[in-house]
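Inspection log for the structure reproduced underneath, given as structure tokens.
Only one protein chain is missing; all other protein chains are in place.
Coming up: subunit A.
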Amino acid sequence: MSKIIKNLKQFSTANERLEGAHLLCPGCAHSIIVRELVNCTDHNLVIANATGCMEVCTAVYPYTAWDTSWIHIGFENAATSAGAIAETYKVLERKGRLNKNAENTKVLAIGGDGATYDIGFQFLSGAVERGHDFTYVCLDNEVYANTGGQRSSSTPVGASTTTTPAGSQSIGNKTTKKDMIGIMAAHGAPYVAQVAPNKWKDMIMKFQKALEINGPTFVNAMSACTTEWRFPSHQTITVSDLATDSLAFPLYEIENGVYTINYRPKNIVPIKDYLAIQGRFKHLFKPGNEHIIEEWQKRVDKKWVQLQKMEEMTNS
């Protein structure tokens, strides 16, 4: 029962399942993404939330920002939890023990890139491989923001983080971002997609699709972090626009192996413009570091060509 949402105003009148009374930073993209995620459907939602910013900022006893069923167990096991809840739903329904009010329930797991790309990687892989009926949304801010900005395997090359600080002997993080979307697609998940909050209609469409499709679905949500990416809190959507328009975060989906590019920027912005607005990349603009940006641009161009080829190939 996905809703038809034509404009943003409709969200403001929606029945809130993530209340405004949370502790996320002003300008944090998490709350924008998750609010639209939980309000884009009329399904009952059970949410399994991994440890991270989203979790610690929304359920501090004796308060909760969640007006739906919500559970947080650990940092690594949100996917497992969601899978187990989906199995419980199945068993209780079969045995005639399901509450009447629980019909049409969807199970959602939410985790940051720490929980998804790193500590919970095995758990996510297991849960997706087993084929439980749940949707996993990764709030990808490319850093362990909750513990104070340490690098993750989603952190892009050159980012200065608290465990990969840029300095006279270091360009910051030395590794390139892990391709989680490719990894999830390789699991045979029926639906895998990437979204960004600035393209909200696309984001809603993908969330709704992910929830509707049977089986394990995965959405990687680009979530700009004002604190760790170091940009002013009113520029979250500007940064997100640069991320999608530079193709640092291309918006695409893979449905049963078929690739669709959902957004083709009219004017592709150079990657340096996306980097220049963020404090974490400031040092890359110092003389001697030009090659980092040049190599990055080449990687983005190559990935864009690859994506288009994959789209062409899988649609033919």
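Here is the rule we use: a contact is a pair of C-beta atoms (placed from the backbone, for glycine too) under 8 Å apart; a residue touches a chain by one contact, two chains touch by 3 or more; residues count from 1.
Everything that follows uses one rule, which is that contacts and distances are computed from a predicted model.
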| item | value |
| --- | --- |
| Undepicted complex member, UniProt protein name, chosen from "AraC family transcriptional regulator", "Pyruvate:ferredoxin oxidoreductase, alpha subunit (EC)", "NtaA/DmoA family FMN-dependent monooxygenase" or "Putative DNA modification/repair radical SAM protein" | "Pyruvate:ferredoxin oxidoreductase, alpha subunit (EC)" |
| Full-complex contact with the absent chain, from A:Ile5, A:Ala82 or A:Met310 | A:Ala82 |
| Hidden partner chain, residues of subunit A it touches | 44, 46, 48, 55-56, 59-62, 64, 66-74, 76-77, 80-85, 87-92, 94-95, 97-99, 101-102, 105, 122-123, 125-127, 129-130 |
